[in-house]
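Note that one protein chain of the assembly has been removed; the remaining protein chains are unaltered in position.
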């Protein structure tokens, strides 16, 4: 597998819930931050990427396996790899690990490129294909 | 004072943090829900209200006093009153109380009407003025 | 299938993101609200349920398929059914639909009962088994 993009993150108080650990849905949000950071390092402007009148790339599927809880102040790493599925679809595979490399969670998100008005499929733009090549096999 | 608009809410697990109570900034978000609900009962379409190319009414100030903590499953009420400040500005005053009427928090938000492109002041639209009259003095 | 537990919800401004629709991870949070509400209607006290020193029931897996976007102000229904897997595990299946019955998302969460200190498996408590019987086959 290609060397993953690595995103470093500290668990914040707002990420936690009354059980004392990170609220389950926030793990997906933390992985999305890694996705954003990897796009930015490929020179993609995030403001226009996520609010674009001609191209949108919504998430159509997500799954997560939780292996270990996270607490406020914990330092974690999100390791991201991409998988180009077809000319309008890709997947992102995230490994969330502690700085000790202990596995915390595994997350997959699947994305599809559409025209935001007609909501019909569209080919992935070139800058996304370059990003997919950089972090995928 | 005019009879307030009352919004009923149950505290959710996602509202809480690792201290076991509602995360402080979420109290403001809960009050904003009451604002949205009061607008909807005045016939205002929320989707276009909050994403409008010709009129935006951002919050320019907010303050909150916390009197009592809230726990997951608690039933609360948000009592909302409005105050028309000038032709482009208004305030909302929120009293957050338990169903037993115990005070929980007091919140104020101040809003200003602008053109979202030039970000210059603009007169409040008629439907907002009607809403202000309904819940304010 | 057993008649599902139905939870009614309005999409709030805080649920949305800069693409103008509900942020993907918030769909899971909305389904968790339905879970909480179904527990409460079975007489389970949420405050102690989610912060209990002797029994915890964390989510070990979640998956979601997104079929249709949601906008601020939309009224949705979450239809919840349970599946008792073994003496320490269960699944929840959620169908998120518009009030017009248009499908919006399908979500599954898997939960395991543990001792929160040793983090070893434990039998599900009686009140959870009663709740599973009420909403599952």
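Per-chain numbering from 1; labels A, B and C assigned in written order.
Here is the rule we go by: a contact is a pair of C-beta atoms (placed from the backbone, for glycine too) under 8 Å apart; a residue touches a chain by one contact, two chains touch by 3 or more.
Remember, predicted model here, so these are calculated numbers, not experimental data.
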Report summary line: Filtering A:55, A:72 or A:129 for touch with the omitted chain leaves A:72
**Report entry** Positions on subunit B where the hidden chain makes contact
**Finding:** 17-21, 23-26, 28-29, 32, 47, 50-51, 56, 58-66, 69, 109
Report summary line: Contacts from subunit A to the absent chain lie at residues 10, 12-14, 16, 20, 29, 32-33, 36-37, 40, 45-47, 50-51, 71-74
Report summary line: Touch rule applied to subunit C and the missing chain gives residues 13-14, 16-18, 20-21, 23, 25, 71-72
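We adopt the following convention: only the chains that are shown with their structure count from here on.
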Query raised in the report: Which whole number of Å gives the spacing of the CA centres of subunit A and subunit C?
Result: 23
Query - Centre-of-Cα separation between subunit C and subunit B, whole angstrom - result: 27
Requested in this report: Enumerate the residues of subunit B that touch no fewer than two other chains.
Outcome: 13-14, 16, 20, 71-72
